[in-house]
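Removed from the display is one protein chain of the complex; every other protein chain stays in position.
Labels run A and B following the written order; every chain starts at residue 1.
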Amino acid sequence: MTKVTKKLTCIECPKGCRLAVDVDNGKVVKVAGNECPKGEKYAISEIENPARILTSAVLSQGLALKMIPVRTDNPIPKSRIFEAMAEIKKIRVKKSLKTSDIIVENFMGLGVDLIATRKAK
Amino acid sequence: MIKKDLVIVGGGPGGMAASVSAYESGIKDILLLERDQYLGGILNQCVHTGFGLEHFKEVLTGPEYAERFIARLQDMPGIDVSLKSLAVKLTRDKTVTFLKPGVLQTVKAGAIIMATGCREKTREMVHIPGTRPSGVFSAGLAQKLINIEGLLPGKEVVVVGSGDIGLIMARRFTLEGAKVKAVIEIQDKPSGLLRNIAQCVEDFNIPMYFRHKISRIHGRDRVEKVSVVKVGDDLNEIPGSLFEIKCDTVLMSVGLIQENELIDASGIQIQGNNTDVPGIFVCGNALKIYDIVDWVTKDSFAAGKLAAEYIK
Partner (left out) sequence: MKTYDVVIIGAGVIGTSIARELSRYRLNIALLEKEEEPAFGVSKSNSGIIHPGTQNPPDSLKGRLCVQGNILIRKISKELGVDFQEAGELIVGFSEEDTKELLRLKKDAEALGVPGLKIVDKAWLRENEPNLNSEAVSALYAPTAGIISPYRLVYGLAENAMRNGVEIYTETKVEGIIRAGDNFEISVSKGSFNARRVINAAGLFADDISGMLGIRDFKIRPRKGEEFILDKKKENLANHLIFPLPSKISKGVLIIKTADGNPMIGPTAEDTEDKSDLATSDKGLENVLKSARRLVPSINDKDIIAYFAGLRPAAGDDFIIRHEEKSPGFINVAGIQSPGLTASPAIALLARDILKDTGLALRKKLIFHPHCKKSIHIFSMALSKTKGLIAKDASYGDIVCRCEMISAGEVRDSIKRGARTMDGIKFRTRAQGGRCHGSFCTTRIMKILAEERKIPLTGITKRGKGSEIVKKDRVDD
């Protein structure tokens, strides 16, 4: 396979740098257009192993907030996002929790935790 | 009538930052009025990430960003946080009248900071013709329904405008299992952040139509479809370009406007963070619509300092 240049928009900060990424055989060989090192890191991840932090909300039972906002503490593979949403919909939180409390450890075996992003009593 | 050195109207990111800043500048007698039962304002429904990179140097969700400030306020005993308290009147002699369940109260303030935020433009403001069925939502209302109330407004969605909330909601609806059929933008480029085009629209292969507009909403009881037309650079319809998209939901994301009704009603003129009344200040989105919350925080810190200097 030969070298190709892919265009990406960096999502690491509100600037949204337009990246030109040279890819050779599925591997990133050069990143241009990034204004900071995060851009390069993002480009490599996006080409070689695209992943996103998933944010959503889960149902509570008997707490003052009906929905508890959650996120994965680290990015999960993009390809698993809808599967993760199906899991999130099954969850019912019954106990009070604080922000950053783990709701599901090693979520879907992905090595990330699903954590609360708001406290709820 | 009660007295306070400083009254801050609005407990969203602006009002919270202004309170912290004024407190740290030496004002220890502050009343913070928040109409909801929680502090945080619109941040509470913004469960997505993208907040705090400038201010906290890390990536947070809306509720996490809010909670950092809520925690700081709790450590500031001179700040009296009054929840479920809606300001209903502001006067030039620096009084604020507010309503909380059971009480209508007027407070005489040494200084006042108005941090009342903004609201979304509506379908009516951009004159979209057609019927008036159920299923037309502002993006922010849809966000509240999904993230706070756990209710899904619709299953086949067309987003009007490419503001950030609309883009974020295109992703949110998709994750919830709805089909987002199009984002329609009358300009030739997005009005929201590029990263939101990437991670909310492109990630899910949602079609984006620039230089297009909705020419009509159809449906008697519930939205059934929309008519879409292409427009030229003069924003006028190009004849023959009409097509229809079947959908049950239209999300409006056509911009925000300052929520300054109390200031307007009192006849007070806004001049940057100041007003024509010395001691009455404005900050955050009530002053100017900011792209990101970090700038609201920054602006409100400045207003808090100004108020503290004025009081001293």
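Heads up, the rule we're going with is that a residue touches a chain if its C-beta (ideal position, glycine included) is under 8 Å from a C-beta of that chain, and two chains touch if they have at least 3 such contacts.
Everything numeric here is computed off the predicted structure, so don't read it as measured data.
Only one of B:Pro153, B:Gly166, B:Gly192 or B:Gly304 touches the chain withheld from this view, namely B:Pro153.
Residue-wise, the contact with the chain that is not shown comes from A:Lys89, picked out of A:Lys3, A:Lys27 or A:Lys89.
Only one of the listed residues, B:Asn44, B:Thr91, B:Ser138 or B:Thr297, touches the absent chain: B:Ser138.
Seen from chain A, the chain kept out of the figure touches residues 59, 67, 89-90.
Residues 35, 84, 86, 88, 99-104, 119-120, 122-125, 127, 129-134, 138, 140-141, 144-145, 148-155, 215-216, 218, 220-222, 248, 261, 264 are the ones on chain B that touch the missing chain.
What we mean here is this: only the chains that are shown with their structure count from here on.
For the pair chain A and chain B, the distance between mean C-alpha positions equals 25 Å. Looking at the complex, you find that chain A touches chain B at residues 8-16, 18, 52-57, 59, 65-67, 69-71, 78, 81-82, 85, 99, 117-119. Partner chain A is touched in their complex by these residues of chain B: 44, 47-50, 53, 59, 61-64, 67, 146-150, 175-177, 193-195, 197-199, 202-203, 291-292.
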